[in-house]
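Accompanying notes for the structure given below.
The other protein chains are all here in position, but one chain of the complex has been omitted.
Chain nomenclature is as follows: A and B, assigned in order of appearance, with residue numbering initiated at 1 for each chain independently.
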Amino acid sequence: MKLLELIDIFGVVAFSITGVFAAMEKKLDLFGIFIIAFVTAMGGGTLRDVLIGDLPVKWIRTTNYSIIILVSTAVAVIFNKVIRNLQRTLFVFDSLGLGLFTIVGIERGLYHQLHPGMCVALGTLTGCFGGVLRDILLNTIPIIFHKEIYAVACILGGTVYFILLKTGLDNYTIVIISILVVFVIRILAVRYQLSLPDIYKKTTRKV
Amino acid sequence: MKLLELIDIFGVVAFSITGVFAAMEKKLDLFGIFIIAFVTAMGGGTLRDVLIGDLPVKWIRTTNYSIIILVSTAVAVIFNKVIRNLQRTLFVFDSLGLGLFTIVGIERGLYHQLHPGMCVALGTLTGCFGGVLRDILLNTIPIIFHKEIYAVACILGGTVYFILLKTGLDNYTIVIISILVVFVIRILAVRYQLSLPDIYKKTTRKV
Partner (left out) sequence: MKLLELIDIFGVVAFSITGVFAAMEKKLDLFGIFIIAFVTAMGGGTLRDVLIGDLPVKWIRTTNYSIIILVSTAVAVIFNKVIRNLQRTLFVFDSLGLGLFTIVGIERGLYHQLHPGMCVALGTLTGCFGGVLRDILLNTIPIIFHKEIYAVACILGGTVYFILLKTGLDNYTIVIISILVVFVIRILAVRYQLSLPDIYKKTTRKV
């Protein structure tokens, strides 16, 4: 499963860096930047583990994640301008990470024998709620609540996962395909600026 | 206990719809509206279960609540204008729900053999903290911290519950009376615009 471990690391790195950039926009100090990076990368999985009762949360039992996030934060702060020029690469990692985190969340739900719908919800939460917690800490309304369609990619990827489960494909193939579904939808959504149907026609957004 | 199940459902519906309205005021998209509705309805009970350690939280083990909230959200978004005209009915459901959630929280505390004062605190938290989490996600100071006396109704209703426990009345009667106490206090508070004593005399509120 070396490929998945690699995606996991790249995902954590990309999520952390997103956090660093958001924190620097609010002029936080180094400690604040690190905490925001950490929350962005680990927040979704942490909330999932707390709600399920898988405690202690996984990042407390190992130093691996903390070290990855610490290094990512340092690099993103020091080589800020260089990394800002790698937006496209970062976006690819971020989207792959989103896909992986979603599937990890789903499989955690399956392990606890939850309903498929709940598994997809847990997967979405794993992928998306790091960003929600980041935005709350930065005192803004979470961006996925009014702009990006992050969550829809997770929900569709998760649904594909359950459809594939019935085909008898081996688990590894199913996981890879589902991650790619999340990845592709996210890429297309940003490329073509897709958003959920606007229910406030002819009004201006005030957020 | 069919009556209590009915109140539970009506309460969840009313809390969800409150969440939908608050989310629409901030112009959230459909995903954001659903999450806010969910958090408003389930947030208090979720926080209670996490603090006590009753994990996984109950709404993960069943799809019932998610479906009720999903349907309530859809109806509230589609028939927005109609439902806004039902404010009074909604308010009745909301207040009954507040009463029930409070008592459910208290009984969960009793089950864990907590001190009566802590049980009342847990009941209040169950009834009120969905709204607190909703307001945090919507980036405003929780309304019950400076305006509504939501919490006082829960605390008084919870106190009545423990007084009645000593009378030897059967549990069902005690529960119904306590719910009604919360309900009536809430109705009176809104009707007569009761609020906690103002400790900032002669100053203007700046929230």
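Operating definition for what follows: a contact is a pair of C-beta atoms (placed from the backbone, for glycine too) under 8 Å apart; a residue touches a chain by one contact, two chains touch by 3 or more.
What you see is a predicted model; the values in this text were computed from it and never measured.
Residue-wise, the contact with the chain that is not shown comes from B:115, picked out of B:81, B:115 or B:166. Summary of contacts with the chain left out: across B:4, B:24 or B:52, the touching residue is B:52. In the full complex, the hidden chain is touched by subunit B at residues 50-53, 55, 112, 114-115, 117-118, 121-122, 132, 136, 139-142, 144-147, 149, 151-152, 195-200, 203, 205-207. Contact between subunit A and the absent chain runs through residues 23-24, 26-32, 35-36, 46, 50, 53, 55-57, 60-63, 66, 77, 136-139.
The rule we apply is simple: only the chains that are shown with their structure count from here on.
For this pair, subunit A with subunit B, the centres built from the Cα atoms lie 31 Å apart.
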